[in-house]
Structures are given as structure tokens and as C-alpha cells.
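Of the protein chains in this complex, all but one are displayed in their positions.
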Amino acid sequence: MRLPPQPGEAIDRTTAFTFTWDGRSYPAYAGDTIASALAAAGVRVFSRSLKYHRPRGLLTADFHDPGCLVQVGDEPNVRAAHRRVEPGMTVRPQAVWPSLRWDVKSANQLVGKALTAGFYYKTFIKPRPLWPAYERVLRRFSPGGEVPAEPPDGRYDQRYAHPDVLVAGGGPAGLAAALAAAEAGLQVLLVDEQHELGGHLLWGDDGDRAALRDLRGAVAAADGIEVLTDAVVTGRYDGGRVVVLQRSAPGVVERLVKARPRVLVAAPGLIERPYVVAGNDLPGVLLSTAARRLVNRYAVRPGQRAVVLTANNSGDAAVGDLTRAGVDVRRVLDARRGDDVVRVRGRRGVRAVECSDGSTVACDLLVTAVGWTAPTSLLTMAGGRSRYLASAARFVPADLPDDVLAAGGIVGDGSTADLVAHGRAVGHEAARRARGLPPAHVADLEPGPHPELFHGRSNGIVDLAEDVSADDLRAAVAEGYDSIELVKRYTTATMGPTQGKLEAVNTIAVVAAATGRSIEETGTTTGRPPYVPVSLGVLAGRRYQPVRRSPMHTWHVEHGATPLVAGAWIRPDHYGDPAGEVCAVRQGVGIIDVTPLGKLALHGPDVADLLELLYVNRWRKLAVGSVRYGVMCTEDGVVLDDGVTGRLGEDRYLMTTTSSGATTVEHWVERWLQTERPHWQVHLVPMTDAYASINVAGPRSRELVGRLTDIDLAPEAFPYMRVRLGRVAGVADCVVWRIGFTGELSFELHVPAAFGQRVWEALLEVGADLGVRPFGVEAQRILRLEKGHLIVGQDTDGLTQAYGAGLDWAVKLDKDDFVGKPELAWQRARDDYLVLVGLQPVDPAVVPPESCQIIEDGQRIVGRVTSSRMSPTLDRAVCLGLVAARLSEPGTTVTVLLPDGRRVPVLVMPQLAHVDPEGVRLRG
Amino acid sequence: MMLLTCPHCGARDAGEFDYVGERRDRPDVSRATEQEWRGYLYLRGNRADWTAELWHHRAGCERFLTVVRHLGTDEVRG
Partner (left out) sequence: MAEPLRLTDCTALTKVLVRGGADGALAAGAPYGRARRDGSLLVGLLPDGWLVIAPPGSATDVVDRVDAGRDGGFITVVDVTHAYTLVRLTGAAAPSVLEKVCSIDVAEAATPDGAVFRSLLAGITASVVRDDEGGTRSYLLLCDRSYGQYLVDVLLDAGAEYDIGVHPH
């Protein structure tokens, strides 16, 4: 029932609207949570419990309330006691079939024995083959909402932040700490879980509200405090990173703030603990803080007739608030004097409370105030500990690292003024430490005395989210699970959506009592991030996926290229007809965009020494204007990369690498220069992106390029494996190479990138009469396979040393040193490795898929096919493959196992090249 | 994410760096036995203790840096 206006209410009565819950329309005010609006309308049941499907209502009336996870439109698992209701919102209960009022699954209550501790393990594990069937049934019983099929509207966002001090918690101590740090001139990020700053002062008395007004005014006026409300610190990670989940940020669904404060101040206050007694999960059992929130913040009268069990001033204050709200407080049981609740009676809600004096009081509300839990998990994530203090009946922080401080209620008790004073002292100290000053001690706030009240004499629910009772925990202990970590995993206590915030200490207390140990001896479970559940959307953030594009990218897209993602590059795989593209290159001329090819400028007097060291072959006699193919190995002799390097000037070389190896080789060269040969005078300048690279290939490539350049392309002036500098299509500073990955006469043009598309289009335009065609990566792969040119990483793997790759001719073991030399010397003396060979299936129409095994004696693997294609030039299947050295003799027939189980004979060829093994075309 | 302090750039996210490995001395190629060479290639201390490592500040100053890190605690010595 809605009360008349309350002095501290959060609702705006001038803005009224309706929303729907479970198919019916309900009124609400702006500022209401979903749960407060429903409670004001008399709704008491919000969900059914996980295992026993018992009705559940409000308990804490805040974010952590385990009984009111609801579905809002497409969004599952919304915290109804936290989420503000909006006009027209469609809210439904979750996983209650067929309805919230009549839930057939509550039949589980009758078979509760079968669902005791460890029931998942015991009941469903045998017979094993039935598990999939069990799983389907169990899934219908799971408490989650419906995951939407479509992504939600709006964006999830992330940002970084660099405050000097991050204050987690915006109650009196947190506000005071933020103010003190800001007054010292520091940047402060103040984070609070609620929609407004103030912590427990929000639902307090007149004095609390006056104090809060002052604190909030000061924060608003202070320089350097950024406030995030409806935001929660989800964890502290390596390097002091603190991650904040901001739920209602302008313009986005949620935002993850990755902060790196110099000092973290934890001021989360205290979480009120439920009492474990039979019937403690019935709708109508409320914590004292929940009752005070409902009355003072939302003007909701939570019941008609109440019993209050109090052990502290929060319970005492709740008695006053309830009385003022017109609730008939029938009995106040003072636990400090030994009063107790024996059990709570009722089926769909509280109907009566049995008291320790033997009386039974009819009521619809039981309010308990039996103690507090200090949420220390953020501190333990930061490397601190927590210590049990029996006199205060709670754990308190201990042994914090220097860059973490705790303030306010988490440390101890006191008046609002005491909490503010402690917050100020901590904030001041945080500012000192953020400035790098040595840590000074801050006087602790002393925790006040409090009776130890965890569970009563009857069996109640300990973990309300996971539906684990005290007897379940005792049963687990009786079965031998006597360590708290084992009990947790066996019973799933503390593993639900509340993650221990409400139930961890009660769990420990029950286990301690059952094992005959103390709470200190029993210890705590490990708190890990995230502190609250985090949506996958906000973890993904804006989902940046870097891609690289060549200067001719737009042209490829406009001309129908099928894209191929190769590493980060987007490349044209083909323009619709790869076989036709191959034929164009073999018969006329084609052009391909090879911009991703790695290009490293090497300058300095010692470049030749560097090349001698990093390549297995020789480089000292390379003349200016000449090009050589080189192979690099790692120190274990495994082939790392290959490519051509040209000498452009006396001390000036241009190294090319494979497209996929460009970055690896750049770092490899830098590493040898920086760590092993720092005295060498060599500078490396990465130039991959500086040039658009175009390979012009085919018997008519000389004619085509000749129409666009002033470089003399005559065979005698510009032979194979030479490099020239000059103009192409009017573009200066081009590098022109005569090399041939495709096996055809070809010229590779490296054009200053901004002019790449101009040159590309000029080639197509002036070569129209030559039949010039663009070709893509697929045609290039076929062409090079026909020619038997290996691709490092495809025709070699992480174990292929240079001799296995058929590179014997390149390895110069008589050099004094080169990277990988010892291993290659030892490899040459062995024959126990696979060797790369050319392969042709006897049946020319069979193309064994790449990675097919080569087998012997019906099953033994002796190699594999590394590359295979139908060759348009030969009109037959051609392959490269790695086979055992003893099978690598030309003319040997080996057996390839196809994926469909067929075994086909394949002939080992005399050389890797299938087309033009003599290299006539290449050198033409 | 772990922080590494780069002598050139200051404290940075470890994601900016490539971990290369424990620092090792390359044996003399002309004299190395198989055992020495394979030790250089494959044997690592990997002790929960202070260890000199090579890191590459790839997305920073591009220097290869020797970092002395405690493999048990991730502390880095300046």
C-alpha cells in the first residue's frame, strides 16, 4: 500500500504512469523501482525458488535481492528491486511454468529429499547415457530468463579512466573520503551502486538526511570529483586496474570503465544478513534495511501486522518507521535479551511467527535485524585479507596493501559523524599515498559489540538464490565435505546470483557448527571478480576488429572481388573466375594486388652482415641492382620466412617478406639488431604500407609495363632477379622488380601508396588490347603451386627445417655463422624427417584436399598433402606434400587417404615444379 | 592487465608488449655441442623467483627490453 508523502522519498508523485507485470497493468511513479511499484500495489510474490519452487518475495529490496529477478521485455535477469520502472515497461516473472500463482514444479517440495545436497551429482549422473535427457528437463527448471534472439538496441561502451583516487561506495564515509581527496587537489572517481549518492543515509531519519544534503552539496561543488551512480566496482585486477560497470550511462545500454587509480578506497558500507530459520524465505520476511527503504524511500507500507526481531539499532529504527507507517507492530523480539524466532509459518506468505517464549503471533510481516556482513571481496581481490571478529559477529578487513584503503562501515561502527570523520581521514591519507608519500596509519573505526546470530533452532534456507538449506549444508558435512570450499562446490551455496553477499557468513557459521570448529578455523571462500554479474555485451564493448586495406581496396570492391581475410588484411580472393584468371596470366598478362607483401628498408654499412646472419644463404656479393631469394630459419633450423631482397644502393637494401610474416620478420630483424648485434650500423624502416605493390605477370607483362615506364625493360638491360628504380605511369620513386612467384615473366611494381590505384587503373587501361586481367589470391596460389613455389606455413610447419623444405641448395653450411646453423648441420646428417616433394595423383581428376594424410601399410602416417589444386594449365590435379625422406625418390608411388576413406595412388615427381621446371618462361 | 614499466615509456599495459622469453646467451656456434645448443633452445629455469626476461615493447618504443620479473608475484624490478 502506498503511504502519504514521506520526507525522504525517491518517488516523484507528479509523474504517474502504468506498466505491466505478468500481463496486468500496474500504476507507478517516476523514481519507483519495479519492485517498489508492485509492492505498493500489494504484490508479494515475485519469483519461484530454484530447486523447491517456493514462492519468493522481497527480502533486501535492493540490487542484491535474490527473490525478484524478472524479465523486462527482451532482457532477462533484471534486478526488480533496483531497476527503475519506466512507462509502458513489460515485466514478466521468470521460469515459472505455468504461472506464478500455480507452479507445478513446486511439487518438488514434496520430493525435497531427492533434491538435497549434491543432488545434481547423485541423482542425475547415472546411468550416464541418460544425461542429455536429464539436461533437457533440468533446463526447464532453471531460474534464468529468456535470452533474446536479437541483439538489444543501443550500444555497449567501454572507456579508460585515470583517477588519482577511486572511491567505491557513496555513503557518508565514501562521500567524505572523496571530498578530502578532492580538497587535496586530486582527481577522484566516486562510484556508487544506488541511483543516488548517500548510502544508508537515504532511508534514514531527519538527521541523516540533513547530513546527506551537506555532503552531496559539497561533492557537487568540489572540483575534481566525477560521480558514477548506478555503477558498481566489479573487480580489482593486476596492476591495480579497477573495473566499474556503469548501468545507466547516457546514450549507452551499459558502460565498462577500466580505471587505473593510484589509490583505491573501499567504502561499501555493510550488507544486512538474513536469519536462518524455518520459513525464512516466505514472502513477508524482510530485512530491517529493506523495511526502512520501502517505507522511507518508496512510501510503501510493506504489511499490516508485523513481528520485528532486532539485535541492533537498525532493527530498532525499523520498529519506529513501521509504526509511523501505520503497521501494527505486534511483537518486538529483542535478540540482545535472548528473544528469538523459532519458525515462520505460512504457505504463500507469512501468516504467523512462533516466538521463543512459546507464543505464536499472527502477522503478515517478519522484519529481522540480526547482523551485518562486511563486503570485503574487493579488498581480498586487491591482496588484503579478512579477519573474523566474534565480538562484532562479522569479518573485518585486515592486511591491506599500501594502495588500498577501507573507510566507514566496512571497518567499524559509529554515528554518521564518526563515519564522516573516518572517511575524511581515509580520503586525506589516500591523497597522501596517491602523491607517493609513505603510508601513515589511519585510526580504525572500532566495530561495536553485536550478538552472533546466524541460524535459529529450525531448518531454514541459507542461500536463497540457490535454495540451499542449513540441513543441506549439514548433510554435506556428514558426507565428509568438511572444508568450506568443498561444501560450497558440493551444495552450490554462495554460487548463485548473490555470490555470497547475503549468505556466505551464514554458510560458514552453519558449517562451523556442524564440524565443531570455530568460524575463524572454518575460514572463508575466495572472492573473485566480478562482484556482480556482468553482461556479455558490455564485456565485448564496441568490439573493435582491426582490418588492413590496400590503396586499391575500393577498386576491388567495386569490381566484384570476393574478399578473403588473410591475417588482418582484406584481399581479393578472385574476381569470379580463378581458373580463367590463371589462364590469362599463362597466356597473356594479369595483375594482382600484392600490397600486403612485407617490405623492410634496411640502411647502413652492415646490412650485408645482417643478411648473412639471418638468411641461410649468401649475400656478400650481391651487386647494386640485383635481387636474391632468401630463406630465414629460427635457431632450431625451422623455416621462418622467405622472400626476395634487393640491393637498391651501396648501403641501401629493400627486403621483402611473406604477407603473413611481415610483422614477425620486422620484429625478428629488430631483435637481432638490438640484442645480439647492437654495434652493427643498420637501420630498419618498415615500408610495407608505404608502397602499393602490383605484380604484373604473364608473357606479355614486359610489353604492358613497357608502355608505362621509362625504365629499360629489355631482357639484357633488365634480366631476371634484378631491381630498378624509376617512374611508372608518371609516378616517381617506384621500385620495379623482375621476379616471378607465378612462374611467368613478371614485373613487380612498388608504387608510393597514394598513387597505387592510379597505376593499377593505368595498367588495365593501356593493357586492354593485351587482354590484361586482374587476378586474385586464389589464382596466384594455383600459379605458384603449378610452379612448385612453396608457401612458408602452408607447405612447411613448425617442425619443417630447411632441408625438409627442399631448400638444400640455399643452405650454406660453410658460412661461419647464421641463425639456425648448428641444427641444420645436424639435420643434414640425418634422414628421419619429412621432405617437401611435388605430387601428382595417378588419376588426374582426383584432387586430394589439403591436409590429407599420406599412409603406408594401410594405416601408418608417413606424410601429408600440403597444397593441392586442379591445374588449369595442365588440366590435372597437382600437389605439394611432405613425405618421409625414404619415400621422396622421384617415381615412388605413395598412398593418399581421402576424407571419404578412399585410398588413391599418388606419384612423387622429380621436382616441385609441375609447369616449366626449367624456368624458361620465368627468364624469358 | 599486468603493468610493465618500460624505461622509455613508463608503466604500460602488458598487452603493448610481446613476451620473448627468459634471457639467454647464444652459445658460440662454432663450438656448441648438441647438448649446449639444445639447452639454449629449449631449457628454461621457470622458477618462482626473480628472472631476467626479454620483452618487446611492440606498441610503444619498439625496444627489446630486459625485464627482471618475479615469476611468483609478477613484481618487476625497476
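Some points to look at:
All chains are identified by letter, namely A and B, in their written order; residue positions are counted from 1 within each chain.
Everything that follows uses one rule, which is that a contact is a pair of C-beta atoms (placed from the backbone, for glycine too) under 8 Å apart; a residue touches a chain by one contact, two chains touch by 3 or more.
Given the structure is predicted, the values throughout are model-derived calculations rather than measurements.
The omitted chain makes contact with just one of the residues A:G480, A:P546 or A:G891: A:P546. Listed residues B:M2, B:A32 or B:C61: the one in touch with the omitted chain is B:C61. Contact with the chain that does not appear here is found for just one residue of A:G383, A:P686 or A:P844, A:P686. From the set A:A753, A:V819 or A:A877, the residue in touch with the chain omitted from the display is A:A753, counting the whole complex.
Contacts to the hidden chain, counted on chain A, fall at residues 157-162, 187, 250-252, 258, 260, 542, 544-551, 553, 568-569, 595-596, 601, 603-604, 681, 683, 685-691, 733, 752-754. With the whole complex as reference, residues 8-9, 12-13, 15-16, 58-63 of chain B touch the missing chain.
One rule holds for everything that comes next: only the chains that are shown with their structure count from here on.
Chain centres here are Cα averages; for chain A and chain B they lie 26 Å apart. Looking at the complex, you find that chain A touches chain B at residues 237-241, 635-636, 667, 670-671, 674-676, 816-817, 821-823, 826. Residues 1-3, 11, 13-14, 18, 20, 26, 29-30, 32, 34, 37, 40-41, 54, 56, 58, 62-64, 74 of chain B touch chain A in their complex.
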